[in-house]
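Note sheet for the following structure.
One protein chain omitted, others in place.
Letters A and B mark the chains in the order given here, with residues in each chain numbered from 1 onward.
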Amino acid sequence: MELNELTVTQALDGLKKKTFSAEELVKSCFGKIKKVEEKVKAFITICEEDALKNAKKTDQLIKDDPQIFEQKPLLGMPIALKDLFSTKGIKTTAGSKVLKDYIPVYDATVVKKLKAAGAIIIGKTNLDAWGHGSSGENSDFFVTKNPWNLQKTPGGSSSGSGAAVSAGECLAATATDTCGSVRAPANFCNLVGLKPTYGRVSRFGVIAMASSLDSIGHLAHTVEDSALFLKVTAGKDPLDATTPNIKVEDYSKTLKKPSKKIIIGLPKEYFIKGIDKEMKLAIESSIKLFEKNGFIINTISLPHTQYALATYYIIQPSEVSSNLARFDGIRYGEKRDCFGEEAKRRIILGTYSLSTGYYDAYYLKAMKVRTLISEDFAKAFAKVDILLTPTSPTPAFNLGEKIKDPLKMYLSDIFSASSSLAGLPVLALPCGFTKDNLPIGMQLIAPQFNESLLFQVGHYFQQITTWHKRRPPLV
Amino acid sequence: MISKKTVQHLADLSKLELTYKELNKFQKQLAEILNYFCLLKKVTTSQVLPTSQVTGLENVLAKDEISPSLSSKEALSQTKNQHNNYFKVKAILNGT
Partner (left out) sequence: MAQKETATGVTMKYTKFTTIIGIEVHVELKTKSKMFCGCNNHHFQVKPNTHTCPVCLGLPGALPVPNEKAIDWCLLLGLALNCKINNLSKFNRKNYFYPDLPKGYQISQYDSPFCVHGKLEIKDKMQKPRTIRINRVHMEEDTAKLVHAKVDDEEISLIDFNRSGVPLVEIVTEAEIHSSEETIFYLKKIQQIVRYLNISNADMEKGSMRCEINLSLSIDGKLPPFKIELKNINSFRFVKKAIDYEIKRQEKILRLGKIPVQETRGFDATRNKTFSQRTKEEAHDYRYFPEPDIPLIKVSQEKISSLEKILPELPDEKARRFAKEYKLSTYNANLLTFSKKRADYFEEAVKIGKANQVFPEIIANTIVNKRISIKKYLPQEFVKLLLKKQTQKINDQKLISKVITKAMKSNPKAVADFKKGKQVCVGFLLGQVMRETKGKADPLLTQKLLLEKLKS
């Protein structure tokens, strides 16, 4: 096994035991990048020089103080950042031509935290411009491919982060999830994706898509890695007023199987006609596996599920229209004529929902339905501990398949919308493969700020399955 | 259900210039999307309060304390148009 194919946990162990150096680890990632990046096209910016410099520094740090891992829990870990995360001195484009030459003068809070934890940034990954999309095809620069099948989408909007981790170009990557942008790539690329509770991770410095929905997450190979990562990124940030002062647990230490019997709820509205057959089978056998191992399975109802996507597609573009107003080309970036088609479409749609005469019928109505959707979950969580659903209706679809039809593309987010609107934490994880060797995933949904339960159940699943250990055939 | 004139007005409000092609395309697509939104009419919401935030937080405030600012060099580092430490734009009349 190459070093770049290790999980974060394994790589940390290797560094601690001095089996290899940080420099070797980082070089191994760049070796892979050189081999596959031309095909995968995951990165907008690659920071090889700085990363190697940092790797050497890291090795010196480890040499000086072998205990340093206690202060720096991600020391030497080669990670990538979705290009929405502001990085001081490193170009940050949001996947849009509007910011093609924009170099931030400050680091996002999460970037600061990751740097402080010792992580090494190897590059900035491609995405649907501004996070607007489910396939990555809305990037203003180029289209990222799925390492499992280059004809397929890696999922969006965090397409580059998904492809990069999956292809072994880095060990983990940050991503954002407004309505599935972490989960779709996890699902399509055989990764573990965490969309934390809204407010659990600071949004400061992450270019905003829809402020009341944006959740700052990450992609990795295992639940264990995901837990380690969240411990670093989560917490109250004085610069983000929407981060509550709720204690960040030591998620890695609480990964053991939950002591009490966990009741898994299956919302019947998610198990409907139209779900891919192979996907349905894979999820059903995962449910059986849980049941066999002592979990209790209950079917429940989230009656407003069918309204979630419409609600989401009113609220999100409204906030988008306002959030993208700052891009006027005066202080930074290009003029507004550089916005791509999808951004323009959402700005116009959102402007419509907020304008005089339509506000009550659209925006206000959507905010009210949002209340009902949140209440559905509250009622469900009175009966069950955690929910299990498909992540999307199908495995990775073909590039080009939906890009001409925005509504069809929007509908691929259908299983992400409710939990986003309610601000709940969701863990997407691998649970099978199609006969064409495409990954299949499922998602676990927990009550607000109960990420530790997601990790416990997810980790348990990964101990009794091996789907997450498969790597794409791409050389 | 949504006219070209409305789409043009929305573009003006959001300071976007649309080509004739885009205008036509957006009109069609928006009509389709807005039609999909009609689904929400089925939900009774007369007794429901709107949710604009999900954290339940209140009174998250900062103390009145000065923290360091950017240097003017940093502030102006990303603009293409500056003059004597100011950002520069084409002349605009005072007041809107």
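Keep this in mind: a contact is a pair of C-beta atoms (placed from the backbone, for glycine too) under 8 Å apart; a residue touches a chain by one contact, two chains touch by 3 or more.
Because the structure is a prediction, the values reported are computed rather than measured.
Here is the thing to keep in mind: the chain we left out touches A, B in the whole complex.
Touching the missing chain, out of A:211, A:254, A:306 or A:465, is residue A:211.
Screening A:78, A:104, A:118 or A:147 for touch with the missing chain picks out A:104. Contact with the chain that does not appear here is found for just one residue of A:31, A:238 or A:303, A:238. Where subunit A meets the missing chain, the touching residues are 84-86, 92, 94, 99, 102, 104-106, 108, 203-208, 210-212, 238-242, 318-319, 321-322, 324-328, 330-332, 351, 354-356, 359, 363. For subunit B, the list of residues touching the undisplayed chain reads 9, 12-13, 15, 52-53, 55, 57-72, 75-76, 83-96.
Note that in this section only the chains that are shown with their structure count from here on.
The part of subunit B that touches subunit A in the complex is made up of residues 2, 6-7, 10-11, 13-18, 22, 26, 29-30, 32-34, 36-37, 39-40, 42-43, 45, 48-55, 57, 60, 62, 70, 74-75, 77-81, 87, 89. Subunit A makes touch with subunit B in their complex at residues 102-103, 105-106, 198-199, 212, 238, 241-242, 244, 304, 306-307, 310-311, 313-314, 321, 325, 328-333, 336-337, 339, 341, 344-345, 347-349, 351-352, 355, 362, 364-372, 374, 406-407, 410, 421-423, 448.
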